[in-house]
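Note that one protein chain of the assembly has been removed; the remaining protein chains are unaltered in position.
Per-chain numbering from 1; labels A, B and C assigned in written order.
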Amino acid sequence: MTAARPKAEGPPQPLAGEPAARVLVAGASGLAGSLAAELVWHHPRLELAAATARSEAGTRLDRLHPRRRVPLYLDELDLDELEEVDAAIVGYPHGASAPVVAGLRGLGALVVDLSADFRLGDLPSYERWYGPHGDPDLLEGAVYGLTELHRDAVREGELVGNPGCYATAAVLALAPLAAAGLAGDVVISAASGVSGAGRGAADFADVSENFTAYAVDGHRHLPEIEQELAAAAAPPAGEASTGPPHLTFVPHLLPIDQGLLASCFVTPARAVANDELRALYEERYGAEPFVELVDAPPGVRDVRDTNLCRLFVAAIDGGERIACLAAIDNLWKGAAGQAVQNLNLMLGLAETEGLG
Amino acid sequence: MTAARPKAEGPPQPLAGEPAARVLVAGASGLAGSLAAELVWHHPRLELAAATARSEAGTRLDRLHPRRRVPLYLDELDLDELEEVDAAIVGYPHGASAPVVAGLRGLGALVVDLSADFRLGDLPSYERWYGPHGDPDLLEGAVYGLTELHRDAVREGELVGNPGCYATAAVLALAPLAAAGLAGDVVISAASGVSGAGRGAADFADVSENFTAYAVDGHRHLPEIEQELAAAAAPPAGEASTGPPHLTFVPHLLPIDQGLLASCFVTPARAVANDELRALYEERYGAEPFVELVDAPPGVRDVRDTNLCRLFVAAIDGGERIACLAAIDNLWKGAAGQAVQNLNLMLGLAETEGLG
Amino acid sequence: MTAARPKAEGPPQPLAGEPAARVLVAGASGLAGSLAAELVWHHPRLELAAATARSEAGTRLDRLHPRRRVPLYLDELDLDELEEVDAAIVGYPHGASAPVVAGLRGLGALVVDLSADFRLGDLPSYERWYGPHGDPDLLEGAVYGLTELHRDAVREGELVGNPGCYATAAVLALAPLAAAGLAGDVVISAASGVSGAGRGAADFADVSENFTAYAVDGHRHLPEIEQELAAAAAPPAGEASTGPPHLTFVPHLLPIDQGLLASCFVTPARAVANDELRALYEERYGAEPFVELVDAPPGVRDVRDTNLCRLFVAAIDGGERIACLAAIDNLWKGAAGQAVQNLNLMLGLAETEGLG
Partner (left out) sequence: MTAARPKAEGPPQPLAGEPAARVLVAGASGLAGSLAAELVWHHPRLELAAATARSEAGTRLDRLHPRRRVPLYLDELDLDELEEVDAAIVGYPHGASAPVVAGLRGLGALVVDLSADFRLGDLPSYERWYGPHGDPDLLEGAVYGLTELHRDAVREGELVGNPGCYATAAVLALAPLAAAGLAGDVVISAASGVSGAGRGAADFADVSENFTAYAVDGHRHLPEIEQELAAAAAPPAGEASTGPPHLTFVPHLLPIDQGLLASCFVTPARAVANDELRALYEERYGAEPFVELVDAPPGVRDVRDTNLCRLFVAAIDGGERIACLAAIDNLWKGAAGQAVQNLNLMLGLAETEGLG
């Protein structure tokens, strides 16, 4: 595949030596896609082959999103014209993404897809929450890109379905408990900034100074969370499963732009102590470059514009409940940042490269 | 008791005819106390006898709080000089309040106390959360002023302990379930604007664009919530109690000034349907002037600057969990508004007077 | 004219005795129109005959705008069906308003128009800024509804063009200087909350945490300001005019919902002292119910949800410059509040009625 060299004004892309891969960002006009383009543009080892958009082609990316430091004009996506593209991050809406991903895979490109199209291994579950799937055959080989849980699979993967923002925070918070058989009954009360809903989704007058729950009777990220906690809880061969947890997930809308907090409340099967919990999380995440275990409840602005997940866990109510709080930036670890983290692994680069 | 006539500049207090009572607001320099003074000042049937403050005496209230339309100078409180005061709202900090309340009661004034000093009927519980009590003898006759639950007692009361803001929202949300024996296991994930923490409590740089949990291992409003839900769940004489619920309460700090949402998640003893829930709440609150049952999750800004509690209840997860969401303005229904609501009842006035 | 009785749920409109007039609010789905409907609904002397909207008919107003306490369904506007309507507030967009106003005037209703269609006495000026006018003949009898400057004309008026929000603040700030021949050279650097731009105008992601100027080369409120300052500066018969001031007006967008500050910097023809300025403003506005002269720079949140204009004036730079700062709520004194203030006068009611 060859992409026309980007028509850039201003300084050229800052690369340190020969690029490891040429990367296309398709659907770069949205909030997550444009951040992906920016991360690739400033990535020391990747070359941004092109950034495309369906309706904004011809616009310079940093004019459309003045905070993105990418002096590059958006192109239309023409798969027939593409050459020499090694990998792609796709930022299309659910449903519209699968055909584009199929085309890119057909050309041999590694793909990280930001939509929900390749997150759910179970097709009926996808269809129930999102409608008909654009390319069910591709589902089978897709890897769920929650890096910390599926690092090896991501490394070998050719198509990664990047997790939803709520799912990223909630599953990181709960997976150690699920794996330890402690996540019997779970309430996730989560809150996200407005950018989680996409550009143009929120009228200032409705959001500012407000706080409200939404999707109380079921949010699309729920099946992802269920899928991953069930997998985390799967017993070793020969042992009986503890069964899926009773899981409630209710999101809220915060009057801020970026940031997501998942406040998880778990009723464990037996009383637990803080020492045991801390040890469990330390063992699981102590070596993770993007998970920080903290000893006070994390604030979302403390991880803003970073790929970090800050995690706090505590036994409360005399050990009869566990509180796990996970703060991320919904556009970074919850979308474009994790996409680059995954892409680094798929390309054999250091996982943290370009995400400092 | 006589209070020196308030030294007011600007327009006189807008009264419709002879006042029903002369009311002192003691501790009127804080956020809740100053709102109480404003509500009394504009109340058609109450006369603001004086507004006092410990450290801001001599300052005009609308200079100290430019949003309060009260052209009145703050006085020092001198109980020996007070005359002709029929009632008082006291806005002192926990611990400092009890002695002032005792003095006012000694002068025969009806009192609504905004602090925690008269909320908990159980002295050891008070001492555990707040330290030594300033006047334990007064506790006995005090009424917990969650109006909708204790209207008759408030009407007869001479000393009302006004509920905490979180407790107001959570107990209103959960009392119908508790009374129906449905509140077996409860998680309350609540969030409040900054004014809930008092003037000067929050540095802008720490709060803006942020969202974080606090007091994860126990917040002072918890014993109020437990007390009231236990009372609501008390079985009729002769029947066995269902026991206290397993209750978790974790507050969060919102990057806004006013507004509080209590998101309550209840695991009922048996599966329930929406019709049953709606009927339960309609029966309990259908005639309440300040409780609105709504059919979509309420936003905190929709009740800002009102004494309303907007309540949404829904059976979720196939009836195996109940979500109850209660939105209030923490300074109104969560503090000064409810204080006036209670005072109206104590004085034989219409409950809604001065709260339009 | 008769309007079908409003199909209200919930409590009936709170009226004190027989209404003085039945009032239609046409175009009640927008931010200013819906506030006008709310103010009329709660007005002690006005009856809300109907609230109409072009595309939202059939929706309950307090569902569309949860903060508006009006349990009333929006109607379609059908002038042929209207009866017994004494007056109307019209909240249509510029250009679309004139034909509706003409129809209502033809039915004999007094009209306050919130659009720009009846603000500019000079037709070519209107056409330059807004395009063709929908009913130029009506322009002649229209009164510019900046109440404090044109109270007598408003009282006699049958059609009032309600001022723009920026013009309201800027002209109130500057008129005393213009009348005193002191407003030779004027820079107005103003800032407004997002609601000034109308519902849906601002994407949260563009506005939050931001501050920026717009319309630097000319904003539509400029000709209003010029018209009114020229009128205020008109010399008595027989004296020479000082000529129009050199006037620059640049607006900025604030990351808040409601509130507008006009920061005016005037280079006077001669050095002036604070005493002279204070006397000038005191004389002009001392008796005004909705203008407050303050001795410190006013904040926009201090006048939020009120019809007040808070004004601060000071001689600075050794008397060689004058700073006038005017804070209003753009939806109240800058739109719907002033409309009711004008309507009160047109109907012979007390000017402040329903605006407490």
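Here are some notes:
Keep this in mind: a contact is a pair of C-beta atoms (placed from the backbone, for glycine too) under 8 Å apart; a residue touches a chain by one contact, two chains touch by 3 or more.
Nothing here was measured: the structure is a model prediction, and the numbers come from that model.
The chain omitted from view is touched by exactly one of B:Leu31, B:Val303 or B:Ala323, namely B:Leu31. For the chain missing from the display, the contacting residue among A:Asp135, A:Asp305, A:Glu320 or A:Glu353 is A:Asp305, taking the whole complex into account.
Contact with the omitted chain, checked across C:Gly58, C:Pro132, C:Pro235 or C:Pro297, is made by C:Pro297.
Where chain A meets the chain that is not shown, the touching residues are 14, 42, 66-67, 69, 209, 298-299, 301-302, 304-306, 356. On the side of chain C, the interface with the absent chain consists of residues 185, 187, 189, 191, 206, 208-214, 216-218, 246-248, 250, 252, 254-259, 261, 263, 265, 267, 297-302, 304, 312, 314, 316-317, 320-321, 323, 325, 327, using the contact rule stated above. Listed for chain B, the residues touching the missing chain in the whole complex are 31, 194-195, 199-200, 202-205, 207-209, 255-257.
Simple rule for what comes next: only the chains that are shown with their structure count from here on.
At the interface between chain A and chain B, two copies of one sequence, more than half of the residue numbers in use are shared by both copies. The most distant chain from chain B, with centres taken as the mean of CA atoms, is A. The mean-CA centres of chain B and chain C are about 37 angstrom from one another, to the nearest whole unit.
Centre-to-centre separation of chain A and chain B, using mean CA positions: 41 Å.
The set of chain C residues touching two or more other chains comprises 209.
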